[in-house]
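For this depiction, one protein chain was excluded, whereas all remaining protein chains were kept in their positions.
Letters A and B mark the chains as written, and numbering starts fresh at 1 in each.
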Amino acid sequence: MEHSNINLNLKVWRQKNAQDTGKFETYKAENISTEMSFLEMFDVVNEKLINEGQDPIAFDHDCREGICGMCSMHINGRAHGPWDGTTTCQLHMRAFKDGETVTVEPWRASAFPVLKDLVVDRSAFDRIQQAGGYVSVNTGNAQDGNALPINKELADASFDAAMCIGCGACVAACKNSSAMLFTSAKVSQYALLPQGEPERKTRVLNMVAQMDKEGFGACTNTGACEAECPKEISISNIARLNREYLSAQLSL
Amino acid sequence: MAFTGIFLILFLIVHAVANSCIFLNDGGATYNGVAHFLSHNWIVRFLEIGLFVGLFAHIIQGLMLTMQNNSKRPVKYAVNAGNATSKWYSRSMGILGSLLLIFLVIHLKDFFIGTKIALYSGDAPHNLFEEMKEEFENPIIVGVYLVGVIALCWHLIHGFASAFQTIGVNSPKYNSLIRNAGYVYTILICLAFAMMPIAFHFGWIQ
Partner (left out) sequence: MAINNRIPAGELAQKWSTYKSTCKLVNPANKRSIDIIVVGTGLAGASAAATLAELGYNVKTFCFQDSGRRAHSIAAQGGINAAKNYQNDGDSVYRLFYDTIKGGDYRAREANVHRLAEVSGNIIDQCVAQGVPFAREYGGLLSNRSFGGTQVQRTFYAAGQTGQQLLLGAYSAQMRQVSIGAIKEYNRHEMLDVVTIDGKARGIIARNLVTGEIERHGAHAVLLCTGGYGNVFFLSTNAMGSNVTAAWKAHKKGAMFGNPCFTQIHPTCIPVSGDHQSKLTLMSESLRNDGRIWVPKKQNDTRKAFDIPEEERDYYLERRYPAFGNLVPRDVASRAAKERCDAGYGVGTSKMAVYLDFASAIKRYGKIEATKQGLANASEDEIIKMGKQVVKEKYGNLFEMYAKITGEDPYTVPMRIYPAVHYTMGGLWVDYELMTNVPGLYALGEANFSDHGANRLGASALMQGLADGYFVIPYTIGNYLADEIRTPKIDVNQKAFDDAEKEVKDRISHFMNNKGTKSVDYFHKKLGLIMWDKCGMARNAEGLKQAIQEIRVLREEFWNEVRVPGSADSLNPELDKAGRVADFLELGELMCMDALNREESCGGHFREEHQTEEGEALRHDDKFMYVSCWENKGNYQWELHKEDLVYDVIHPSQRNYK
């Protein structure tokens, strides 16, 4: 693949800790290979900051192959940057032009408080999952895996929802900071499978209640979450959640 | 939001159809007849209360929703995605709704209050047609009405499909049908309403 080196102006949000008010700082990213990933570009910038005796920019990252959901940068106004269906770690510098100014911010939502620089606290997602994102089956209780055939289309649709990596881009992208796409993906995964049936009603009610409690906004169907989701999870899941929620509310 | 929205969507059909009687160009005979029926029939009068309840619920819900949602991001982004990830009108339902609310106040003052006064003061039959004709001679009022219709148009473009999504109707089979029905509905309703002040103003209706 042909590649070249580019220079960028970075405008990065710096915030010492949760209490600090924070502000933007600008940095030069020089001689950046277009074959680098966005985070590798940050590695280069940080290496330079360390060598200059400055505090490097803190950011969350781990697998760097687009699946752990840890990376979380809001780049030029877009959750995970300009490429569709891509996490920050899989975004490559080919996406930028020489001399461009790139603004990098943390996910912003009151339910995702900033811990430092670009690192935010997403434990609210864990608590939503704890509210009902499971099938209550103790280890050892299971019957044979093939005892219960499941319609392939339903299994595939369930998988499509289950692909969610819990990165929070949906919340970051939503003007209401709503966590509906995340919550609905989990609700859908189980609602589509017979295994999820026994707890179907309590699951959706409890998970939605927890979501509200965590301080996420309400969904107004702008569709920004779907557009920014790195796993391209469909908002049809949100409709399914609404359906599940209505029928659970009406029938209980 | 969705249930009250769908209710109002249905109301708009009745409202547009009834008002479209002016286009018969019969000097308002049919239109005034319909208006008279609607304002004097007790069943309709009863339904009207429901309409106001729905309308207020929609307004209150909308205002609360917008305010609550705005509070969920205390520190705003320096750069926003803009139209890259969502439509401007989808993000602006609060503003469009507020515009509609202002319009509604003017609209009710213009036509609704007068009708009610006429109804309860027992005056001679109230001629709504003539009243419209008079009002729309003023180009400023026509302008206000057109702004109201444009706000309504964008409000409906998002609101129609959004209502279905919120009540859980979303399936690959019907999504494009719902979307297109929304477009057709919005265009027809808004065209009908926009044409009323214009037609009166330019004297196309006598």
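The working rule: a contact is a pair of C-beta atoms (placed from the backbone, for glycine too) under 8 Å apart; a residue touches a chain by one contact, two chains touch by 3 or more.
Source: prediction; values computed, not measured.
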Chains in view that the hidden chain touches are A
Contacting the left-out chain in the complete assembly, out of A:Thr103, A:Ser158 or A:Thr220: A:Ser158
In the full complex, which bits of chain A touch the chain not displayed? Write them out. 1, 3, 16-17, 33, 35-37, 39-40, 43-44, 47, 49-51, 53-56, 58, 60-70, 83, 85-86, 90-92, 94, 115-116, 119, 121-123, 125-126, 129-131, 133-146, 148-152, 155-156, 158-159, 162-163, 165-166, 189-190, 193, 195-196
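Everything below uses one rule, namely that only the chains that are shown with their structure count from here on.
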Roughly how far is chain A from chain B, going centre to centre by Cα mean, in whole Å? 38
Contact set on chain A toward chain B in their complex: 11, 22, 24, 74, 76-79, 103, 105, 108-111, 173, 175-178, 215-224, 227-228, 235-236, 238-246
So, in the complex, the side of chain B touching chain A is made of residues 65, 68-69, 71-82, 84-87, 90-91, 93, 158, 161-162, 164-172, 175
